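Only one protein chain is missing from this complex, and each of the others stays in its spot.
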Amino acid sequence: MSAQTPEFVITKKDLLQGLDKALADYQVAALTKKDDRVLYDIIKSPTEVVFDYQPTVLSPKKFFFPQDETILEYTADGKISAKIEAKPTVLFGIRPCDLNGFKILHEAFADDHGDPNYLAKVEQTVVIGIDCEKICDKDAFCFKVGSQDATGGFDLMLYEIADGYAIEIATDKGSQFISKYLTTSKANGDEITSCQAKKAANFGQEKPFKNLAKLPELFEQNKHHAVWDQEGSRCLSCGSCIMVCPTCYCFDVGDEWQLNLKKGERVRKWDACMVTPFAAVGSGENFRHTATYRLHHRINRKFNFLMKKHNQAVCVGCGRCVRACLADISPKRIAEAIGADS
Amino acid sequence: MATKPKVAFFDFSCCEGCQLAAIDLTPEQLLDLLEVIDIVEFREAISEKSDSYDIAIVEGTITRDSDIPRLQKIRETAKILITLGACSTIAGINALKNFQTKAEYQQDVYPDDPTKYETTTARAVHEIVEVDAFIPGCPIDTDEFVRVVKNLVLGKKPDIPEYPVCVECKRNENVCVYEKGIQCLGPVTRAGCNARCPSNGGYCFGCRGIIPEPNLKSQQDIMQRYNLTFDQMQEKFKLFLERNKEVFPDGK
Amino acid sequence: MANNVHIDVHHITRVEGHGNIKVDIQNGELKECKLEIVEAPRFFEAMLKGRHFDEAALITSRICGICSVGHQLASLAATEDAFGIKISEQERLLRRLINCGEYFESHVLHIYFLAVPDFVGAKSVLPLVSTHKDVVVQALKLKRLGHHIGDIIGGRLIHPVNLFPKAITKVPSKEQLEDIILKLKDAQNELKQGVKTLKTLKLPSFERETEYISLYKKGEYAILEGNIFSSDTGETSYKNYRDFTNEYLIDHSTAKRAKHNRDSFMVGALARFNNSHEWLSDSAKEAAEELGLKAPCYNSYMNTVAQFVELFHIADDAIAAAERLLNMQLEVEDRKFPVKACNGVGAVEVPRGILYHDYTYGDDGLMKKANCIIPTGQNLDNIENDFKALLPTIMDKSQEEITLMLEMMVRAYDPCISCSAHILTVEFV
Partner (left out) sequence: MRTKLNLRESDPKLYLPERAKILKIKDFTENEKFFELALLDRPKLGHVPGQFLQVSVLGIGEAPISISSAPAEHNRFDMCVRAIGDVTKKLHTLNVGDIVYIRGPFGNGFAEKTLSTMLGKHLLFIVGGLGYAPLRSLINKVVPERDKYKKISVLYGCRTSKDRMYAHELDELSKIGGNVELLETVDKADENWTGSCGVITTLIPKIDFNPNETIAMVVGPPIMYKFVLKALLEKNMPKENIYIDLERRMKCGVGKCGHCQMEGIYVCQEGPVFNYAEVEKNEELL
């Protein structure tokens, strides 16, 4: 991991003030508390921000790729228009796993055909990351898949130092945000290095899979490994893992007239390759008709099929699916079973 | 729409909550709905009765043999028969009595004259006549009702989800109730209610019926992991799922 | 004058559940006059046996879609009475709110959709959509408000999902409470408009004094708690509900009946009004005045008007409850309590009258015995007695008119026949 050089430092007070200022021009989403859960949500005041990270149920991908999104509007007399919605948004306090997730989603939605709905939101969003000093909980395994440090997906990255943060600037959008909203002072230049030393110490023995780079090959060779059925037979096909995953982006598209049949819209919504009907076609064939096949497909998307494309494990090790899975199925355990670490 | 389809509502043994949910419409929705369908019979709300209708919407469980001819007549008359709610779709809460013998529950409730009133095993409508579409739930979800009616009018599939409640529960960003030590049938129950119970501090008790191809073995393992015995799990399933042969293979 | 009248209304419409009216008059003499309940019996008390205390409210809720909140609240009250649970102020207020939701849905549905069409000569609310669109829209809005409150407090109005013994499992946010208050204030204005509509309805003049029974709590228009009050015999503890509901079976009805001091008694909005009118809110009193409802009122047809008057009170009460809640720090409360073998009674005024649940639990927290007595069952004899008093006075009318007046009488009681066909166990003979 190459050390980054920060350009500025900011006190926590100034940071909060900056966010407050930004609220005039942006909707700001940050880690916050609602009912008895912690989640990324739109805040009204910086006082609502929770700095102490606890894993959320959903990843912040929902801000770029919402659960339901209207993509077309039309009328009964044939007027039809694309609906592309985006608001100036600040995503604050996103952690490395999710930032790496953003990077993958950005690439996927920009791939070959640039998805207008997704990219419009990317364009209008300033992403401010915060580095993790320590492992957030027992289910997280970012360090196994090389995701404990963000490699992209952010405009600004914050590293915790005494009384504030050192800021790494990744994009022009990021530096414009600083000059417009944040009161900063010059950095010494070694802040990030010392943060990362501390982080390395905290992560300690937790090292990436020995065969991280070879995972696609290993998965290719182990299509029929016993682990697939061992884990797959427990799978409920409930799709929870997919809903919570920061790098799952399959969707379904449906049309709906309003009840008066005068206006209608086309909506895309999250879909899940783990649920039974996902790969069924009109002729009645279901190309992945067992939970084992579906599990194989999902995990291979993460460590094989898409990993080749993005040159990085597409599972970012956030641990959300492990927490969400009632059947206790874990991509990490599967990777280990096929020899990721031996 | 050339001619509006005629729609008639019928009820058998039930609480009639689904009919109420069906008319829980905004003024705009009701006016729009009446643009696309013609309601010709709805005993709970209107006095008109009709012998001719295209779509019959049937609520309630069949709990008396004497109800069967009436149901058959409805089936013969209607082009499309839809069940409305858990009672007619899966026999609902009414089938809870099926776990006791008839003599037991009759004795229990009318000890003076147990056999005074006719009653028999509670059955879902599809066990007696063919059903073209179903709207599950106890009670039904109003939006889903509107969508199904609209789809049928447009010649579309009713579009009832085949995936489980967990999908919607997660979309709503709920913390799973199992984490609070509460058991939930969400992983094997058909979605479409927007995970209403877990999202509002409850838990799913399966009112919408089981999904196709449920992994009941795994559901059972989960409950066991959360310290529930097999019997306790069966108890959870009893509320709404007596008629499900996968869950209760020895059912009546 | 019709000397021979034979009325046989099969499945009375615009009521909840299935009932028939049978009247036979030969040579001016009343041979037969009855209200048959033909709903299939559902055996709820049997189904409750062996179920866990957490499920009692879920199950009994399904007795009736329109009083599902009432059933749940009565069920919780019975369970809490049994286990000796005291509920918090927060819980009490939340229950008042969701109960308000049910009264709005139920009363508005009854007044506008089920009763009003009779007065304007329509067969149902559907033709009114074109002839009286503004009234229909107003009714739908008011009814929707009930559902809206139900959605926020209970997850939904019909069979709420989060009401459990001791405490609700989700609390509303500040914004939601503010929204409820706003909508209720809006509804108050709509109700004032509604007074004008209601005033135009010509109710049949009819009087028959009977015994009026309701919950009663000095200083309060008792709905969710209180003792039992009879206009004949005064106040008694709710625990003695059996004295008021000597249930018996009769041949032509799957519902059990009840009597107390006389042949029959009346429960519901009119009974509540007659017994507790002095504690109605000011706006409700004004509405009563304007609509010519004065206590004591012996015209059962006026039950519909009494319901309308109650809506004013309920709205005021709910706003007060929501405002109190806004000033509290709401938190989901702990639901644990010691489980023991026990027995308890819950009595709650639902839109149609007093609903009693009486539960006996074993030390495993499972139901041993349940008894639910619903208001419609209590009213049935009174309806028949009203028939008997009414018929001789209207014999000069045509058979159709007579039928209509009888049907209107049944509807005025707003009977919930699906409830009444659930069953009652007769214990403690």
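The first chain written gets the first letter, and so on, giving A, B and C; residue counts start at 1 in each chain.
Simple rule for what comes next: a residue touches a chain if its C-beta (ideal position, glycine included) is under 8 Å from a C-beta of that chain, and two chains touch if they have at least 3 such contacts.
Model, not experiment: these values are computed from the prediction.
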Chain not shown, its touching partners among those shown: A, B
Touching residue (missing chain; options A:Asp163, A:Asp252 or A:Asp328): A:Asp252
Option from A:Ser179, A:Gln205 or A:Ser283 whose C-beta touches the chain left out: A:Ser283
Absent-chain contact - pick from A:Thr11, A:Gln27, A:Gln67 or A:Thr171: A:Thr171
Touch residues of chain B, complete complex, unshown partner: 154-157
Sites on chain A contacted by the missing partner chain, in the whole complex: 4, 71-72, 74, 78, 80-82, 84, 103, 106-117, 119-120, 122-123, 151-153, 169-171, 223, 249-257, 261, 264, 266, 268, 271, 273, 278-283, 285, 287-288, 293, 297, 300-301, 304-306, 308
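As a convention for this text, only the chains that are shown with their structure count from here on.
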Identity of the chain that, by mean CA position, is farthest from chain C: A
Closest chain to global C-alpha mean, per-chain Cα centroids: B
Distance between the centres, which are taken as Cα means, of chain C and chain A, whole angstrom: 52
Where chain A and chain B are represented by their mean Cα positions, the distance between them in whole Å: 38
Chain centre separation in whole Å, for chain C relative to chain B (CA means): 25
Overlap residues in chain B, where contacts from two or more other chains coincide: none
Where chain A touches two or more other chains at once, by residue number: 36
Residue ranges of chain C touching chain B (in the complex, touch as defined): 11, 13-18, 39-43, 45-47, 49, 52, 55, 58-59, 62-66, 68, 105, 109, 113-114, 117, 123-126, 129, 136-137, 140-141, 143-144, 147, 154-159, 161-162, 168-170, 249, 254, 332, 418-419, 423-426
Contact set on chain B toward chain A in their complex: 1, 29, 32-33, 35-36, 146-147, 150, 154, 159, 162-164, 166-167, 169-171, 173-176, 178, 186-188, 211-215, 218-219, 221-222, 225
List of chain A residues in touch with chain B within their complex: 36-37, 39, 56-58, 67, 233-240, 243-244, 254, 256-261, 270, 272, 275-277, 291, 324, 326-328
